[in-house]
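All protein chains of the complex are present and in place, except for one that has been dropped.
After this line comes chain A, so read on.
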Amino acid sequence: MQKVLPLSDFRWLALPPLLFLLLLVGLPLSRLLYEGGLAFSPALLSDAYLQWRLGWSLLQAAATCVLTLLLGLPLAWVLAHFEFRGRALLLRVLMLPFVMPTLVAGLGVLALFGPHGVSGLNLQDTPWLLLYGNLFYNLPLLIRAAVDGFDHVPASRLMVARTLGASRWRAFWRVEWPVVRPWLASALCLIFLYCFSGFGLALLLGGQRYATVEVEIYSLVAYELNLADAGALALLMLLLGAVIALLYALIERRLARPDKRSPPLRQPVQGWPQRLLLLACLLLLALFAAAPLLAVLLRALLADAAAWRVLLQDDTLLALGNTLRFSLLALLLATALGLLHGLAAQRSAGLRALMFLPFMVSPVCVAFGLLLAYPAYSATLALLVAAYALLAYPFVAKAVVSARDALPAALPNAARTLGASPWRVFWRVSLPLMRPALRRGMAFAAATAVGEFAVSLFLSRPEWLTLTTLIYQHLGRPGAANLEAALVLSSVLLLLALLAFMAIEWPEKTHARTS
């Protein structure tokens, strides 16, 4: 059946999320840019110090892209072409870094390669600390995308290529590479964006020299009260981010097509050369994706018994309660906004691109803008929860959009001819089929809220202490005891993220329901 045009347009559903974006992003950023733009001068860009900051921000993002591609593509190729025990589980666990709060990852990197690190190698004040942290987050992302791409090459096509005389390498180059390329491009866009506008990792790992523009904006605002320079930098960040996000939305649109694929052909691992290859891949993967987390847990377990007493302190209980409370409220709001925006964005490239606006603008800029735009509400719970929801809801919206893209048009059409109104079609067909995706999106949203750091730093009040801000407080105080307390608290945060991860990756029951 040909593609059927919509009878009813759901774009009006986007009104509430658009209003929300206007209030939470549009107005605050305009205010920020106005304050900054007034004092903007080209001289700022010729400042050697800021040039280095901006250059390094771009360079570390680009370097991360190159490194993830060089490391990730071969790894993905192996994971896509060989069958071995635990392969499916491994692909799922690859999502784990994605839900890890940046504070946990940052502490993990420090616990490994910081002063007195587990590895014995001190990389502090080198660029490698930040790059390693970037790889922890982004290598799994690229591998997942590439494996998805490889899985879209039907086994028959590869077999044809091989029987027509193509070697493994030629078959990769002529048959698989063209299919995988857009998948990689879309992942690399995201990776660049994440690294470029990253804050938490750069704050913890960058040190004096290798911090990014985001950290610079934070210090300008929080310590130097230099709003003009901060606004000018925010303007630059915003423009660069917008270009990349647009590119990403365009590539994603090309990828959006219903899944109809034959199961790919995977060969079992045979013989020592292949076993060694697989082992090498797994070790490499463990080094980048698992080692920091293990280091946090190890250091926490080896910590003094006294350090563990931090869990019983009033501060900790308060922070834990707040984290859960704020996250739950934010999740409710994010789910409603994500559903509305996701459903509305089905046929509109513009709405799809807008969906990524909260990813694109840095949390630091948003939080700073919110402070400027709504000084009267700066210490209200509503603003804090709204800011959390802003950062979390694109996950829900993205899940809804991709689930809707994967839904064959014949199913809603069949339901319509069977007498279901559009609303009933949504309730009885689309929603049940989207539920696994929705659940995953919500778990990502929850993990985002639980691990949120930048906005909490700006908008929080002492009595609104969250786990992340508490950890940062401990890190800011001198002494080994405080570091150990931070590690113990990070382990708690790690376990919370693990819970969210289980909710995401727990297999859905597959049997059909009776009605």
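For this structure, a couple of remarks:
Rule of thumb we're sticking to: contacts are C-beta pairs under 8 Å (C-beta built on N, C-alpha and C of every residue); 3 or more make two chains touch, one makes a residue touch a chain; residues count from 1.
Criterion: contacts and distances are computed from a predicted model.
Only one chain is not pictured, and the protein name UniProt records for it, out of "Fe-S cluster assembly ATP-binding protein", "Nucleoside ABC transporter membrane protein", "RsbT co-antagonist protein RsbR" or "ABC-type Fe3+/spermidine/putrescine transport system ATPase subunit", is "ABC-type Fe3+/spermidine/putrescine transport system ATPase subunit". One of A:254, A:275, A:309 or A:424 touches the chain omitted from the figure, and that residue is A:424.
From the options A:433, A:481 or A:503, the residue with contact to the chain not on display is A:433. Summary of contacts with the chain left out: across A:55, A:178, A:321 or A:408, the touching residue is A:408. Across the interface with the omitted chain, chain A contributes residues 1-2, 4-5, 7, 408, 410-411, 413-422, 424, 428-429, 432-433, 510-515.
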